[in-house]
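Moving on to chain A:
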Amino acid sequence: MYEFQEQIGFPILTVITFLPALGGLAVLFARGKPNVYKGITLAVTGVNFLLSLVLIQYFDRYTATMQFVEKVPWISSLGISYHMAVDGISVLLIMLTTLLSLIIVPASWNYIKDRELQFFAAFLFLETGLIGVFCARDLFMFYVFWEVMLIPMYFIIGVWGGPRRIYAAIKFFLFTFAGSLLMLIAIVAIAYLARSNPFATPVFDMDLLENATFSYQVQVLAFLAFFIAFAVKVPMWPLHTWLPDAHVEAPTAGSVILAGVMLKVGGYGMLRLCIPLFPDAVVAIAPYILVLSIIAIVYGALVSLVQKDLKKLVAYSSVSHMGFVTAGIFALNIVGIEGGIMVMFSHGLLTGALFLMVGFLYERLHTREISEMGGLAGPFPVMAAFFSFFALASLGLPGLSGFVGEFLSLVGLFTYSKPMAAVASIGIILAAAYLLWMYQRVMFTGLRDQKWYKVPDYSLREIVSLAPLGILAVWAGVYPNTFLQLIQPPAARLTEKMAPYMAESGSVVERIFASLGGLF
Partner candidate 1 sequence: MMKTAVLLIPLLPLASFIITGLFGKRYFKEKSQYLSVAAVAVSWLLSIYLIIQVERGEELSWQVYSWIAAGKFKVDIGFLVDQLTAVMLLVVSTVGFMVHVYSIGYMKGDGGYYRFFAYLNLFMFSMFMLILGNNFLMLYVFWEAVGLCSYLLISFWYTKQSAANAGTKAFLVNRVGDFGFGLGIMLIFVTLGTLSYSGVFENAGRIGSGTITAICLLLFMGAMGKSAQFPLHVWLPDAMEGPTPVSSLIHAATMVNAGVYMVARSSPLFHQSHTAMFVVALVGTFTAIFAASIGLVQNDIKKVLAYSTVSQLGYMFAALGVGAWAAGMFHLVAHGFFKGLLFLCSGSVIHAVSGEQDMRKMGGLKNKIKITYWTFVIGALAISGFPGLAGFWSKDSVLAGAFNGGYWYFWLVGLIAAFMTAFYMFRLIFMTFHGKPRDVELYSHAHESPRSMTIPLIVLAIPSVLIGLVLGLPPEDGHIDRFLEPVFEAVKGEAHHFGALDVGLMALSAGIGLAGIFLAWVFYIKRPELPEKAGAHVGVLYKAALNKYWIDEIYFALFINPVRALGRGLWRWVDVGIIDGFVNGSARFFRGVGMVLRPAQSGKIQAYMFSMLLGLLALLLVYLALTI
Partner candidate 2 sequence: MGDFNQFFFILLSVVILVSAACVVLFKNLIYSALSMIGSFLGVAGIYILLHAELVAAAQVLIYVGAISVLVIFAIMLTHHRTGDLSLYFHKQAWIALPVCAVAGITLMVIMGSAAYNAVGEAQNPTDENIASLLFNEYAFPFELVSLALLVAMIGAVILAKKEKS
Partner candidate 3 sequence: MTPLQEYLALSMALFFIGTWGVVARRNIILVVMCIELMLNAINIALVAFSNYSPIGGGRGEVFVFFVFALAAAEAAIGLAIAIAMYRLKEKLSVDDLDEMKG
């Protein structure tokens, strides 16, 4: 029952997960000392980032088995254990999380005026939730972390957000919570169905669940429950409408984490749970999901095109980009899956950066209305340079990170279905359209007001916040193998798992309808 993999000498996953929470507690006790709690936050996120680098360093990237295993019984009478372990996908996303968390600290240094202390504490708790999701190997733990990250984000949007923050926060919470509750029931159901006999304790351990087999009806229903929970987070069309509201109202740092990491947990969940646990159902339902993904890609882009609010535009672009994630993943081949993960990673970097920049812009202009901007490249050349860099990377310019993921995921999709890939590719055209048009309206053409020349351009603090993201974006574009290597073994494992099921996908609608009565 106890298990500890002696890979690095100390339980690094536990440390990396709970260090921020401890920091958060420490912050709460530093009332009235801004420098102390900001310092703590910076130190904790910094250390965590370094730890994630250590993790990658010691990580064996040539195997698909879970590493850094830590396993201790937790609620043993319910079959729940404290079980943490990571594979390449987790490691990559943990690194992204710690990086973005670190970047946010300087970015919010002077941004939050009210109840700053709680803000930083909320952030640290949020980081714990996020990392926990990526580490958990026990379904129960997964769910706990999944929900834990919800609360701080709810507060971040609701307390430090814009004028419609309450609506946005509640919408965010209820959308996510609705999905989670379905997932909770599915978790319980499969945990109890996976028992060897009716008197055994339920099975929450993912390792064991992956070897369990479920009847087709159970698979379909449980898959849908899990999938809806993840689809809300991703967010997939038509479950996406919380996202624009949440982003527009959230403070910059909130948007960055929300777009940068939180959306990724959706994709991560699909990879970690939907596919390995319910291979039969995945094969059957994948076509529908792909259709939804493609709708998301095109739809998000079209809606983005006509947005008037800069942040909303970026938010809708996330819907479009994340469509590539699900499209890649549910193409169910290794290229697509790796592409999907790369899109997640790169979207985390790029959209994070875009939101940061929108925030920086807002701090200067006190508006996000595109119609009130124009010609800003004049007074803010450095900003314009960064803006163009990240906008171009985001529209999938080759050589930068966005391209690799999108292209791989399209190749994967193309392998699955050519017409689908063709339609999805329209999204790439539209991405260029909305991003360039946005860039043009913001940065080009005549300056509205000469007073902006008196406002300073990016400070060193802001450049330092953005630079790592830019560097990684170039890195992932020029030498993506660094990251692809990490995710190749797990992706291969997933496709191997799928392989036996790929052949026997029959008339899907029929099977789904036939199975609906089964569970009840």
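Operating definition for what follows: a contact is a pair of C-beta atoms (placed from the backbone, for glycine too) under 8 Å apart; a residue touches a chain by one contact, two chains touch by 3 or more; residues count from 1.
Criterion applied: all candidates are chains of the complex that A comes from, given by their letters.
The model shown is predicted, which means the values in this text are computed figures rather than measured ones.
Interface record for this complex: partner of chain A among candidates 1, 2 or 3 is 1, by the touch criterion. Contacts from chain A toward candidate 1 in the complex involve residues 171, 174-175, 238, 240-241, 244, 299, 302-307, 333-335, 338-339, 342, 375, 377-378, 381, 388, 392, 397-399, 403-404, 407-408, 410-411, 414-415, 418, 421-422, 425-426, 428-430, 432-433, 436-437, 440, 443-447, 478-481, 484-485, 488, 491-492, 495.
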